[in-house]
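With one protein chain removed, the remaining protein chains of the complex are shown where they sit.
Right after this comes chain A.
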Amino acid sequence: MLTPLEIEALRISLQVSGTALLIILVPGIAMAWLLARHEFFGKSLLDGIVHLPLVLPPVVVGYLLLVVMGRRGLVGSWLFDHLGLSLPFTWQGAALAGGIMAFPLLVRAVRLSLEAVDPRLEAAARTLGASRLRVFFTITLPLAVPGLVTGAVLAFARALSEFGATITFASNIPGETRTLPLALYSLIQTPGMEDAAARLCVISVVVAMVSLVASEWLARRTRRRMAGRDRGTT
């Protein structure tokens, strides 16, 4: 049904986006919590930096990644010298690029749902002998799960559709960094491949739809578990 080329692009896409999500999940939750629950000097600046990938041209992000994470970059040279790790032109690099582009979406969604968690429930948990850490993992985070699911799916979808930063930082290498969008781009550039391009387009739509439906189903399931919530607190 699918051609080997299509399967390969799909596999790389899922692998890259999944890894991107894994990379940013914990930092994203931590950042969302920091922004939702704390007041500190430079908060607006930090908030702005987090949102930068949303408004910057992706090519700029890709370029900055090359500068910082490239073999001779500030962080990249250290990674290469000490861990023998080189990110540009690898699928891990593509995952990093996708993760950074998706980061603001994850943070926004998680932050909103953390802000919606009733601090009075957290206070109640504290009086029941729970430390701050336990309150976070047993009350705050579970109550924010619907937003976390939405954020994760949005981030996954964003990484899936990532093009500009990926092609700049990780290039368009078949079998390594050629994700669905990059493969589609290559086909469009090749005369006589219009049909193949259309097939890839359909595959992209289907993958995006599946992830959206899955997120909706997950979110509804968690909401139903807490059906009605606590009448006493509303």
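Note that in this section a residue touches a chain if its C-beta (ideal position, glycine included) is under 8 Å from a C-beta of that chain, and two chains touch if they have at least 3 such contacts; residues count from 1.
One rule holds for everything that comes next: contacts and distances are computed from a predicted model.
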item: Omitted chain (choose from "Hsp20/alpha crystallin family protein", "Sulfate/thiosulfate import ATP-binding protein CysA", "Glycine/D-amino acid oxidase" or "Hydrogenase") - UniProt protein name; value: "Sulfate/thiosulfate import ATP-binding protein CysA"
item: Residue, one of A:50, A:64, A:125 or A:159, that touches the chain absent here; value: A:125
item: Selected from A:143, A:165, A:182 or A:207 as touching the chain missing from the view; value: A:143
item: Chain A, residues in touch with the chain not shown (by the definition above); value: 118, 120-121, 123-131, 138-139, 142-143, 225-233
